[in-house]
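Here the complex is missing one protein chain, while the rest keep their positions.
Going in written order, the chains are labelled A, B, C, D and E, and every chain counts its residues from 1.
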Amino acid sequence: MPLIQVQMFAGRTPEQKRNLVRALTDAFVQAAGSTSDAVDVILTDVEKSDWAQGGELFSDKALGG
Amino acid sequence: MPLIQVQMFAGRTPEQKRNLVRALTDAFVQAAGSTSDAVDVILTDVEKSDWAQGGELFSDKALGG
Amino acid sequence: MPLIQVQMFAGRTPEQKRNLVRALTDAFVQAAGSTSDAVDVILTDVEKSDWAQGGELFSDKALGG
Amino acid sequence: MPLIQVQMFAGRTPEQKRNLVRALTDAFVQAAGSTSDAVDVILTDVEKSDWAQGGELFSDKALGG
Amino acid sequence: MPLIQVQMFAGRTPEQKRNLVRALTDAFVQAAGSTSDAVDVILTDVEKSDWAQGGELFSDKALGG
Partner (left out) sequence: MPLIQVQMFAGRTPEQKRNLVRALTDAFVQAAGSTSDAVDVILTDVEKSDWAQGGELFSDKALGG
């Protein structure tokens, strides 16, 4: 506790994920107050063929998000 | 905003997913009021071996859901 | 199964929610194939002071979403 | 209704998952009151490279969780 | 890790919730293997006016779920 869950497009490298969980944890501790050890982060990759905005899948858009 | 998240059995075709996100977005706009562009939809496929009802996995049931 | 979860700004009337769950259920059945009875919908109201886009809470934006 | 969602490290066997959904369903019925048939359980496997505690991915820790 | 999230109708007593989190945690440890301390449980109360099955809110059904 706390728990940070991230849904994002698939494709980040292991190094980006490593940096991301560190950065999100630090951001939480500094802005909201907590100890770093108490922060859980779960990352979920979502394919562009499973995410839509405005009723259109990102896999169908000319420019991905 | 708003965000519609769907968990369903795996196996829908790309065309079914395309139609689904369109239909859910239209349904939201018409029933609850919003602009289409503001609606995000995220689809998550769940295997029958990961979903249970009545304490029994759907992969173990004679008739799937 | 399936499960549709909606997060949206608080403030919809009971009648809007009634129409919304009906419309989302119908949309799912028609687009993805299922029986109506199998569809669960859970609505979650989110305050504008708990939802941000672009790093800014909607409660702080001149124009809400 | 109710709905129990579990996020856990990947790697459980089909038999462990079978026992888990049965045990969680029984626990809910006995402790909170409901019929077994009304209980849905959804299991989600999370890779250690997608779960962090204390800002560090479990895949980077000497001892996994 | 693991994380168990429960969505259920509002109205359980504090004692029922206390028993529920204990029972779910024990169920997980025995069926899936883990230490008790590693298990997080988050309970979410859902009003019957926010949960639908078959396109109808439970608050509108003759018999609640």
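List of remarks:
The rule we apply is simple: contacts are C-beta pairs under 8 Å (C-beta built on N, C-alpha and C of every residue); 3 or more make two chains touch, one makes a residue touch a chain.
No experiment lies behind these values; they were computed from the predicted model shown.
Every shown chain touched by the omitted chain in the complete complex is listed here: A, B, C, E.
Residues 1-9, 12, 16-17, 19-20, 22-24, 26-28, 30-34, 38, 46, 51, 53, 58, 65 are the ones on chain A that touch the missing chain.
Contact residues of chain C toward the unshown chain are 7, 46, 49-57, 60. On the side of chain E, touch with the chain left out of the figure occurs at residues 14, 17-18, 21-22, 24-26, 36-37, 39-45.
In this section, only the chains that are shown with their structure count from here on.
Common neighbours of chain B and chain C, listed by label, are D.
Mean C-alpha positions place chain C and chain D at a centre distance of 26 Å. Among all residues of chain D, those that touch two or more other chains are 1, 3, 7, 17, 22, 26, 40, 42, 46, 51, 53.
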